[in-house]
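Here the structure comes first, spelled out in structure tokens, and everything after it is commentary.
Apart from one protein chain that is not included, each protein chain of the complex appears where it belongs.
Up next is chain A:
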Amino acid sequence: MRVRARGWGWRHAGRQAWAVRALDLAIDPGERVLLLGASGAGKSTLMAALAGVLGGDDEGEGEGELLLDGSAPADARGRAGLVLQDPDSQVILARVGDDVAFGCENLGVPRDEIWRRVVEALEAVGLDLPLDHPSSRLSGGQKQRLALAGVLAMRPGLILLDEPTANLDPDGVREVRNAVVRVADATGATLIVVEHRVDVWLPLVDRVVVLAPAGGVLAEGTPSAVLERQGAALAASGVWVPGVPPTRSLRVREETALLLRAESLAIGRGSTLRDGIDVSIAGGRATAITGANGAGKSTLGLTLAGLLPPRAGAVVATDSLAAGAGTLPHRWKSRELLTRIGTVFQDPEHQFLAGTVRAELAVGPRALRMAPDLVDARVDELLERLRLAPLAEANPFTLSGGEKRRLSVATVLATSPRVLVLDEPTFGQDSRTWAELVALLAELLDGGSAVVAITHDAEFVQALADEEVRL
């Protein structure tokens, strides 16, 4: 399928700025394109437009033209298939086979033909499961492959992948990438991929297109040519360019007092997931909790953070950390946790409580009954430090992924806890946010705080961790 954009642009309803503007682009049938650009350059908007799901006039305003084989994307339903970032919100039906069949049904494909295509598509993405396997029991990587199979069964001429591996662990990333390679080879469909992690996709694509934040195309050409010319600029805008590692800050490694100890700890909710865990958390030290999906990493994090009670054994706070609050963190009052153990949840949206970024940052200090002028001073300092000042009056839910992550960390820092527990802090982040996070955590560690991070990110472990607990 041939893609043509001429002076194309789109502005979402209620927004001042154009998401995409003055875009001229020509992609030939069978080409494989990696689409890059700083966050906010309009990559996802373009992908949604190509898939024909941008919506009508009430959702925004368009200009110029965008054509798939000469017709508007909305008139070419099913000819362009889109796979999105979040594995959970793409599963549509309860059984694997039915889910793959869904697109074919909507396109009016005859029944016999549907089931032939379903079997073929599942095979192509390497999902070797019975057709009535519950889709809720799939891993993240399997869910993304299921979404790909659903797209594939529609026999699209254009496959659009919008950060398909950003939320996956390394095994999931490999699974999905390999499935895409097989599918692209077998179908010869035109392919457009958006992804920060360039190295994963580089071997697969023939061309790289970089969108300029101000509109139009910043650079395009063969992968090597574009990366050579634009590598530094791309890295600065957050793209993970191979060979340009994000800047890491050096740490003064200095261990201070022991703060928290897990003794033959058993964790779980409802039933025991894992037992016999012994961990020591000391000030100035970073502990990485790693392991496969479902091994109980998040549950261990929440238990260490005093949010879930241990199933057996104990999490004990030393006197230095407890400071009069008792030895068992899960018995502490919610307010007592604030200055002792702070938790950054995997999904920042779970921990947002207020209507503006400024109010969000004030929640913790207010709960500690700090004087109003002190609260303001603290909030202003955090807004500056985490580059959130221009967004002070914005609603937390409207921020970008990187901004939400920075805000969720900032809300916890607002009350200066001595132990910081973070669940997958670098998931789906661009290299710029990544580097900022690492720098910030290094600074906290040097200040004597303890950091516990649940992570799949090997680079993050390497950059920061003094100790690794493998579950």
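Please note the rule applied: contacts are C-beta pairs under 8 Å (C-beta built on N, C-alpha and C of every residue); 3 or more make two chains touch, one makes a residue touch a chain; residues count from 1.
We take it that contacts and distances are computed from a predicted model.
Asker: Looking only at the UniProt record of the hidden chain, which name from "Energy-coupling factor transport system permease protein", "Molybdopterin-dependent oxidoreductase", "Imidazole glycerol phosphate synthase subunit HisF" or "C-type cytochrome" is the right one?
Answerer: Hidden chain identified via UniProt as "Energy-coupling factor transport system permease protein".
Asker: From the list A:Gly64, A:Gly78, A:Gly216 or A:Gly291, which touches the chain that is not on show?
Answerer: Spelled out, the listed residue whose C-beta touches the missing chain is A:Gly78.
Asker: Check each of A:Pro29, A:Pro134 or A:Gly447 against the chain that is not shown and name the one that touches it.
Answerer: Once the missing chain is taken into account, the touching residue is A:Pro134.
Asker: In the complete assembly, which of A:Ala13, A:Leu353, A:Leu374 or A:Ala458 touches the absent chain?
Answerer: Checking the options A:Ala13, A:Leu353, A:Leu374 or A:Ala458, the one contacting the hidden chain is A:Leu353.
Asker: Which of A:Glu31, A:Asp86, A:Glu381 or A:Glu467 sits in contact with the chain that's absent?
Answerer: A:Asp86
Asker: Tell me, which residues in chain A touch the chain that this view leaves out?
Answerer: 48, 51-53, 77-78, 81-82, 84, 86, 88-95, 97-98, 101-111, 114-115, 118, 134, 136-137, 147, 150-151, 154, 269, 302, 305, 307-308, 333-335, 337-338, 342-343, 345, 347, 349-353, 363-364, 367-368, 397, 411-412, 415
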